[in-house]
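Accompanying notes for the structure given below.
Only one protein chain is missing from this complex, and each of the others stays in its spot.
Order as written gives the chain letters A, B, C, D and E; numbering starts at 1 within each chain.
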Amino acid sequence: MRADGRTPDQLRSITITRGWSKQAEGSALIEFGNTRVLCTASLTPGVPRWLKGEGKGWVTAEYAMLPRATNTRNDRESVKGKLGGRTHEISRLIGRSLRSIIDTKALGENTIVLDCDVLQADGGTRTAAITGAYVALADAVAWARDNKLIARNANPLTDSVAAISVGIIDGVPMLDLPYVEDVRAETDMNVVVTGSGKFVEVQGTAEGAPFDRAELDALLDLALQGTAELAEIQRRTLGGE
Amino acid sequence: MRADGRTPDQLRSITITRGWSKQAEGSALIEFGNTRVLCTASLTPGVPRWLKGEGKGWVTAEYAMLPRATNTRNDRESVKGKLGGRTHEISRLIGRSLRSIIDTKALGENTIVLDCDVLQADGGTRTAAITGAYVALADAVAWARDNKLIARNANPLTDSVAAISVGIIDGVPMLDLPYVEDVRAETDMNVVVTGSGKFVEVQGTAEGAPFDRAELDALLDLALQGTAELAEIQRRTLGGE
Amino acid sequence: MRADGRTPDQLRSITITRGWSKQAEGSALIEFGNTRVLCTASLTPGVPRWLKGEGKGWVTAEYAMLPRATNTRNDRESVKGKLGGRTHEISRLIGRSLRSIIDTKALGENTIVLDCDVLQADGGTRTAAITGAYVALADAVAWARDNKLIARNANPLTDSVAAISVGIIDGVPMLDLPYVEDVRAETDMNVVVTGSGKFVEVQGTAEGAPFDRAELDALLDLALQGTAELAEIQRRTLGGE
Amino acid sequence: MRADGRTPDQLRSITITRGWSKQAEGSALIEFGNTRVLCTASLTPGVPRWLKGEGKGWVTAEYAMLPRATNTRNDRESVKGKLGGRTHEISRLIGRSLRSIIDTKALGENTIVLDCDVLQADGGTRTAAITGAYVALADAVAWARDNKLIARNANPLTDSVAAISVGIIDGVPMLDLPYVEDVRAETDMNVVVTGSGKFVEVQGTAEGAPFDRAELDALLDLALQGTAELAEIQRRTLGGE
Amino acid sequence: MRADGRTPDQLRSITITRGWSKQAEGSALIEFGNTRVLCTASLTPGVPRWLKGEGKGWVTAEYAMLPRATNTRNDRESVKGKLGGRTHEISRLIGRSLRSIIDTKALGENTIVLDCDVLQADGGTRTAAITGAYVALADAVAWARDNKLIARNANPLTDSVAAISVGIIDGVPMLDLPYVEDVRAETDMNVVVTGSGKFVEVQGTAEGAPFDRAELDALLDLALQGTAELAEIQRRTLGGE
Partner (left out) sequence: MRADGRTPDQLRSITITRGWSKQAEGSALIEFGNTRVLCTASLTPGVPRWLKGEGKGWVTAEYAMLPRATNTRNDRESVKGKLGGRTHEISRLIGRSLRSIIDTKALGENTIVLDCDVLQADGGTRTAAITGAYVALADAVAWARDNKLIARNANPLTDSVAAISVGIIDGVPMLDLPYVEDVRAETDMNVVVTGSGKFVEVQGTAEGAPFDRAELDALLDLALQGTAELAEIQRRTLGGE
């Protein structure tokens, strides 16, 4: 039994508020327990200069945390005048993850920027960000179709995508770690999986002791189960039955 | 009659969600119509080096906007590597406004940082930020008293403080301008007023044509009325009857 | 009687050396007592990209202080690698003030940059900067007419503009505060007024105690009187009789 | 058969020039085929402020590329004034990897900075950097023992560590990808493994199509084989028999 | 005969206004023809951390140009967020030049910062800056003696120092080049010389064609003559007879 009463293979309570923002083409406020991330998708016609004339679109992402999202306040990166390594790393991960399910030809010469801003942090912010960004992205694509920026019959989304964290704590593989578990994990892994169950990213790190093949396998099993549940929640949120 | 159905001297719908954040010592999500600002107050023992040993506390503020708070996306200041002039200016205004009702001796050697992050923008973000920051500040002060960081009988808050925008549109003075009105205003003024009805800041700018004394007087009247209503909402939010 | 022998409603000695710079299209070294600001106006054909093709000109301003303009040395913002909030704020104020009396259509597609560099500071640097920048601007406009960059009969200047500081010290409203008075003021206001006596900017701040309507009115009266005197000095400097 | 004549499970020619630098406490010029990385270990007594008094040491790493290490010149990050996301990400990976085999208690209050500068790049620079940094680190630890900065019988190195890239190209899993293969890989994985064969980091990315569990397993097998060979080369380089 | 009527070995009109600033411990506005540089010396007790406890003082310099000092406007380095190479280079040159005639032991643990701000530029700004900075420095040293920051009988100034530019134009060596000559010079040299006629810095650059030993000798002769004249002007400015 875990501190919050969950079993090792159980997700936290997941809530997705679709269309939270009145301004963005697509948006979702996603909650994994106390972790809250506001994801917006901004779609604009045109692509960066280096991509012009190729008939392809572009998807990119930026991740950030409000200064008091965490238990103690962090200085703003805008005030410090530079992005930290962690911010860079997570922004790149989110971008790659969402691009993995995008057909840029079908998107046409449009650019989508996914902004994932952590309003409250309690572990798993990058996995919540990826999972919520997919919902915002899907709505921005629908908006573009309604507004004739992409063709009626074009489908830029080749699949859905979701992400979850898994880790080994006191020798037990566990799913969806809140902050208190995250800091105690010997091994910590973030796994990004498509709706059809294929891997997009596997990022495992030995925080404490190096891990063996059997532990790696157990973590991957858990991650596949968790992302399948998230894919189902995404599907329902977006109106599938 | 205004586009949103209000009379010239009517505030938009005002909502304050006290304690929105589980992490900060005080917090409020404040809404002026579609404008939504998350205000957190982070209180830590100790003061900046230049203030040490004087037995006084310090209050400061930082304002920022999420990139897609507005109708089109703005680049992040953290990515650009520097703060814009507007951000600097508003952060300084919020800090001065809140310091005006703080007795730093009574606060003792504690520092409070007020973070005001605009999640959705529709005009009046700086005035919503000041009004919401006061609620977060009051709760952080109460927290500090409960946690014995300030004395039981000390009262660092000498008054409450709130702010509102006023402007002249087509010759008519109007209260609490949303974005569509703000861009059309000939004259635009932000006024910060204490709960006891005294001025803390008066910032009037001729956006279109210079204004005369009579217009200035009309705007000040309207601002005093609006901030009195906000002071009452703050009082009720904080549990006064 | 004030420390420097003035009455409460008296300006310091004001000197404007027109054409101080041999390089700029317009320039003025302005002195408000010991405050000395070098104002230059640089006029170049063309406008920023976002304004192209609209047949309008652009006026902007930058304010800075030499490191030893003040009583103790400040680090250079160029060495620190970023502009402070105060610099941003004053640069924006100067720009707005001068734009208020410019007819950008009449200016045509020309850009004027006003540089206001404080060589020696003794209070009121922003108000001296605005007052001196107007003289430099007027000369740059004349230069542009002589050099056929604007039409012979076009008049981009719709009025003149000047600024002064006022404040309440020991309960007495006073005009044009030097540094020793500025730090003691309970309330401090900078007022920008056109030659025809209309307000462009009113920026009042309670440094000590919040102020009431009567105090505000007294300060505005004083400011209107002071800026009227400055307007007359500007007129004479520019060769009016 | 691969373009350079290797079999799919064959490493490129690996050369480690131990002690390349006369200045650093430990150093190695490592070559994976045409990829050349200069790794230096700088050991200094003392630790960063946040770690003082805990009796523990600190190991960190910085990765960079010379501007013309690659086929076309890249602008210097020092000239651009900021680090790119890729640089941040790899520096962090190298640091975590080396810390995984360090007993910070045994290291005592000493700091080791590992600098990995890519002099020539042809794929696999981060894996070469980790593998070479271990050799530099081992020599810096030996130097510290000789110079009595760590106790004679203390052993801060709990294991060795090496890294290799693996990828799937045209459906075939391959070991140690040079640049021409790297850009064609559908899936790309960097794996960091200890001398005793346990995982420290597993970072797999679907560059083209998402990958399934069987593909992941094949890549992990290949990586374990390759890192075992590298561990043996490290052992011989450091004078083991 | 030169464009401005001077002979090849003649200085421009040199003016030094000692004590131009009311704020600094020492100051001079120096003019070499139309080149005008404001030099201030800021003296504060104490030294940078790395020099503490050695009983020695520190002298450093910063050089900058106002944006419209030149014929066309340059962007501010504070706005660009970084210092250019030329600014760095000249600041370092001024600092080395002034340190060459300072006895840091006699100065005691005091720091002097020399700020040289070019208000108007017409060639030779760095040489005017060095020559004027010496006057400001001498006055700051006298001030420190009067204020008992250095001992009554201590003499931190071991000599005076001045600088001049020389160049070869159309084959003729010339002294003190204004901008129009500077851009035409085949070879350009800045020479810093003590009051006793010894070299502190010799910086010669072939702008057009490389130069031979005879040309170098002719330029050095001219520079020694010019700096001797400047030393005499400095002596008279500082009250020597």
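Heads up, the rule we're going with is that a residue touches a chain if its C-beta (ideal position, glycine included) is under 8 Å from a C-beta of that chain, and two chains touch if they have at least 3 such contacts.
Fair warning: this is a prediction, and the values are worked out from it, not measured in the lab.
Participant: Which residue among E:22, E:198 or E:235 touches the omitted chain?
Facilitator: Per the contact definition at the top, the residue touching the missing chain is E:198.
Participant: For the chain not shown, which residue from D:11, D:28, D:47 or D:64 touches it across the whole complex?
Facilitator: Considering all chains, including the one not shown, the answer is D:64.
Participant: Taking the full complex into account, what residues of subunit D touch the chain not shown?
Facilitator: 21-24, 27, 34, 38, 40, 42, 44, 62, 64, 66-73, 76-79, 81-83, 87, 113, 115, 117, 119-121
Participant: What residue numbers in subunit E mark contact with the hidden partner chain?
Facilitator: 82-86, 88-89, 91-92, 96, 100, 159, 189, 193-194, 196, 198-206, 209-213, 216, 220
Basically, only the chains that are shown with their structure count from here on.
Participant: If I compare contact pairs by residue number, which of A-B, B-C or C-E overlaps with A-D on over half of them?
Facilitator: Comparing each option in A-B, B-C or C-E with A-D, the repeat is B-C.
Participant: Which residues of subunit E are in contact with two or more other chains?
Facilitator: Where subunit E meets two or more other chains at a single residue, that happens at 81-82.
Participant: Okay, what are all the chain pairs that touch?
Facilitator: Inter-chain contacts occur between A-B, A-D, B-C, C-E.
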